[in-house]
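Of the protein chains in this complex, one is absent; all others appear in place.
Going in written order, the chains are labelled A and B, and every chain counts its residues from 1.
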Amino acid sequence: MTQTVTGAVTETMRRLVGDSDLRMIGVTIGGVYLIATLLAIAAGYDVGGIVNTLRAITVFAAGYGMLVLALNLHWGYTGLFNIGVAGFMAIGTYVTAILSAPPELSPGAGLGLPIPIAVLGGMLAAAIAGVLTALPALKMRADYLAIVTVALSEIIRLSIKSQTLAEVSVAGVTVGTGGGRGISYPAPSDAASWLIELVPGGTVLYPAGAAVGIARPVVTGLVYMLILVAFTAAFYWLLVQIGQSPFGRVLKAIREDELVASALGKDTRIFKLKVFAVGCALMGLGGYLWLGRSGFVNDLSFRPDITFFVFVALIIGGAGSNTGSVLGGIIFSGVLFYLPQFISQNFVRAARAPDTFVEALSGDLAGYLVANISALRFVAIGVLLVWLMQRRPEGILGHRMEAAAAIDLRGGRAGGSDDD
Amino acid sequence: MTTDGAPLRVDSLRMEFGGITAVDGTSFVVEDGTLTGLIGPNGAGKSTTFNCITGVYTPTAGHVYFQGEEITGLAPHQIARRGLVRTFQIARELEEMTVFENMMLAPQHQRGESLIASVVPGLRAAVVTEERGLRAEVWETLEFFEIDHLAHEYAGNLSGGQRKLLELARALMTDPEMLLLDEPLAGVNPTLEKKLLERIHALRAEGYTFLLVEHDMEVIMENCARVIVMHQGQVLAEGAPAEIKEDEAVIDAYLGEPI
Partner (left out) sequence: MGVASRVGHLRRRLPALSGEVLVTLVVIALLGDLLRRLVVGIIGGPYLASVLIEGITIGLAYGLAGIGLSMTYSILSFANFAHGDTMTIGAMSGWSVAYLIGGIGTATVGELVLLDANPGLSITASFGVILVGVIAAGGLTAGLTVLVDRLVYRPMRRADGIPLLIASIGVALAFRYLAAFFYGTDVMGITQPSGKLALLRVDGTTGIGVLTATQSGSELVTSGDVAGFIAITSTAAPTGTILSVTLHSVVLIVVASILMLAVHLLLQRTKMGKAMRAMADNKPLAQVTGIPTERVIRLTWIIGGALAGIAGFLIVLKSGTVSFNFGWRILLFIFAAVILGGIGSVYGAIAGGLVIGIVDSVAIVWLPSGLTKVAAFAVLILVLIVRPEGIFRGVTTA
């Protein structure tokens, strides 16, 4: 029964959207926008509020998109079960933060380097961490690798939280993670106002926004949103380049049957190390640009839960497919994450909702449910995950195996036209 | 020490697993440009020897030389790189990749296997050119094996016999010096068997060297110029099929089995 329902839904989707990846993404985000707008109107938001809501959703989607793409490189392409995503995000963000933070403790202290250098430093640190993780784990079974990466992710988080590293003197310079208090550093989101002022005529955006009811901080927020989306697109481009190449071919082969890849002369260990490094660098960058966008993070920003959410998003979209990764990111962050939260925050008369479940049973059960939708959505996600594993482990697009070659393999037959 | 003209030389190979000695002092030579067969009853140590040669196991003692150089204990990919390529007994097709992708995977030293070359826009152009060249080669090879009509099928959808053809075709794309075929005819219907053997002979005529490990005695006797018989971890006899058929020791070993 569920088979036919899923089949029908997929068919309708396919007819609506055709086979264009861009259209699929567009339709999905459009759908989320629509639902969000309707809800926002129902909640009594004005234009500025609606725009801000859509902005927040897009930021979420872009952030998840970047991370899911990075994880797709590891898990979807190469079959490396890395569930330490949060840890690598943390390393990338924290190293960038420390490199760019001003030397005064505020909390946490840094070297005050220019941001682009700090970003490269963060990505490099994450990549190195990835290599160090992968080296001993090259021959490990998938589930052992999973456990190792989770353990490592926790070690990283605990180290960040610990007071020992809150303040460290290295060669006369004091740097620190800030321990439990976190670290402050120049906010990536400031890049938006910098960009607006840099581009000639950019500042016209402010009065233009005001005219429509969009406040100034929202305007800068929108510009930063576009920056994030641009980065997500860049991640997507990079992954397509990697996937559709001989390098990507070997990755696929490693995922399918590593023994065959080595029997054909490929040094699979080098490939795994490289892919781990690149993926972790991307995770580090994504962490900084998205979770670290406000210029402050602490250990709570990188709890292991984040890794599992990224994982769920990847599975929903379809591991192995880049477009699927983006779709999964949008659906998870928008439908499963943001919207329930939005409903809960805007449609609950907080004073009247029952405090506990037992009270709710004799009183306003619906009110309790809505007030606690935060918890319920995770229950739903858990159930969804089980359902996916049982019925459709390939997610939405995972079955679509994008050919791993730099050219269209269907062309070039003697007598046919050479079309690439 | 090299023996010119003998691409593969196995010298006093020994392989122990815990308390069991699967291979006990095996030595043989495979001559250049021949179709050599390696046979023996179950448990003779053929697979173990095979795996020792191809780097899956590191032998407990003894040496393996390929084209005069020692390859004992090297990793499988290193051995394949040198031109000694194996196929698998149960065809290991990369199922979620198409036949074409399987084939494009095989060639060695592909420019695009470097991450930088595949990604950086300027360098990628060279990769694209190389891919076009490989694509043409793949068509040629698929046509030679008469499986070109399956080019864009997922390897997982192929029949057993078709997989065997793909297995051999793919191995060929690595541009090997010598091919080690692990029971290439196991479970293959007679028509396909004939086709496979024709291809193998054609390739041998082009200069490839083959070592066939097979269970089917008849096939080996009819097709191989030289036969090596293993029994209980050791080489029992070596020589032309006619000699082997008359060999007392071999007959004893195969007591009850048709020769």
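By definition in this document, a contact is a pair of C-beta atoms (placed from the backbone, for glycine too) under 8 Å apart; a residue touches a chain by one contact, two chains touch by 3 or more.
Note that the coordinates shown come from a computational prediction; the quantities given were computed from them, not determined experimentally.
**Student:** Hey, which of B:29, B:56 or B:75 is the one touching the hidden chain?
**Tutor:** Only one of B:29, B:56 or B:75 touches the chain omitted from view, namely B:75.
**Student:** Have a look at A:187, A:240, A:259 or A:273 and name the one touching the chain we're not showing.
**Tutor:** From the options A:187, A:240, A:259 or A:273, the contact with the absent chain belongs to A:273.
**Student:** Specify the residue from the set A:196, A:239, A:315 or A:370 that touches the hidden chain.
**Tutor:** A:315
**Student:** Of A:34, A:230, A:300 or A:383, which residue touches the hidden chain?
**Tutor:** Within the whole complex, the residue contacting the unshown chain is A:383.
**Student:** Take the complete complex as the reference. Which residues in chain A touch the chain that isn't displayed?
**Tutor:** Missing-chain contacts on chain A: residues 81, 135-138, 140-144, 146-148, 150-152, 154-155, 158-159, 161-164, 267, 269-270, 273, 308, 311, 315, 356-359, 361, 372, 375-379, 381-386, 389-390, 393.
The working rule: only the chains that are shown with their structure count from here on.
**Student:** Chain A to chain B: how many Å between their CA centres?
**Tutor:** A distance of 45 Å separates the two centres.
**Student:** Show which residues of chain A lie in contact with chain B when the two form their complex.
**Tutor:** Chain A residues touching chain B: 238, 241-242, 245-250, 252-253, 256-257, 259-268, 274, 278, 401, 403-407, 409-414, 418, 420.
**Student:** For a test of understanding, state which residues of chain B touch chain A in their complex under the given definition.
**Tutor:** So the residues of chain B touching chain A come out as 54, 75-78, 80-81, 85-86, 88, 92, 94-98, 100-101, 104-106, 108, 110-115, 118-119, 124, 127-128, 131-132, 135-136, 139, 151-152, 154, 170-171, 174.
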